[in-house]
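Once you've had a glance at the structure underneath, I'll fire off some questions.
Yeah, one chain of the complex is gone here, protein chain that is, but the others are all in their spots.
Right after this comes chain A.
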Amino acid sequence: MSGADVGDGAAGIPPHGDAVLRVEGLRKSFGTTPVLRGIDLEVREHEVVALIGASGSGKSTLLRCITLLESIDDGQIFLRGDDISDPRVDADRVRARMGVVFQQFNLFPHIRVIDNVTLAARRVLRVPRAEAEATALALLERVGLADKAREYPDRLSGGQQQRAAIVRAVATNPEVLLLDEITSALDPELVAEVLDLVRELAAEGTTIVMATHEMEFARDVADRVVFLDAGVVLEQGPAADLFAHPREERTRAFLARFRGGRDA
């Protein structure tokens, strides 16, 4: 199923629908350093898009701009056709429509796992506590963390924390799930349990944009791979194609370095 084309409904993947997310001409500088230099990107419903590229290529910044956690210098971002980069939109309401998982988990250490998961539902969507907890417990059960629901996050292993963070992000049924190098802070033996969960979510049709250094995983799970280089989308395409036949010299160099570094 890794080779499914964009819009291809075969091989068990739900067919890709309308554009959930569209980025046009996005620019962002930190001081005088340009980080994003005109990004165009479209993500359709049920699609899984992997952002790859060297450190500093702008993957994380792009995700943070999309979630309105970072101001942008130019360009537009659309979520289901709404221009969310318009300063007149309520950014809090927009953020509630997306799910974000961070590299460092960023669970709230002073509240229990269950409260972490239900926080957005209770405080933003105003779901009654009992209802929010029922939903959260069902999700935690599914990822094998039901027995940790009443624990504080620091009692969990890194992999468990990251799975809880993913549950927190999907608990409110976001329109798109954004994953920012979610396995980079994990010990190698804990990476699999987190990636398996992402794989499941993808198989269920969750729309996902993920910045990742896990090339094997990207090849396996992503419908499309986007290679960022120096703040522009240098090359993109179906995962199998891009990994097997990169067109650009810099993509080839990047992938070669990766194979040399990891698989060798």
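What we mean here is this: a residue touches a chain if its C-beta (ideal position, glycine included) is under 8 Å from a C-beta of that chain, and two chains touch if they have at least 3 such contacts; residues count from 1.
Here is the rule we go by: contacts and distances are computed from a predicted model.
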Given the options "Molybdopterin oxidoreductase family protein", "histidine kinase", "Lactate utilization protein C" or "Polar amino acid transport system permease protein", which would UniProt use as the protein name of the unshown chain?
"Polar amino acid transport system permease protein"
Could you tell me which of A:Val43, A:Leu79 or A:Val100 touches the chain that is not displayed?
A:Val100
Which chain A residues would touch the chain omitted from the figure, given the whole complex?
64, 67, 69, 92-93, 95-98, 100, 102, 104, 106-110, 119-120, 123-125, 168, 172
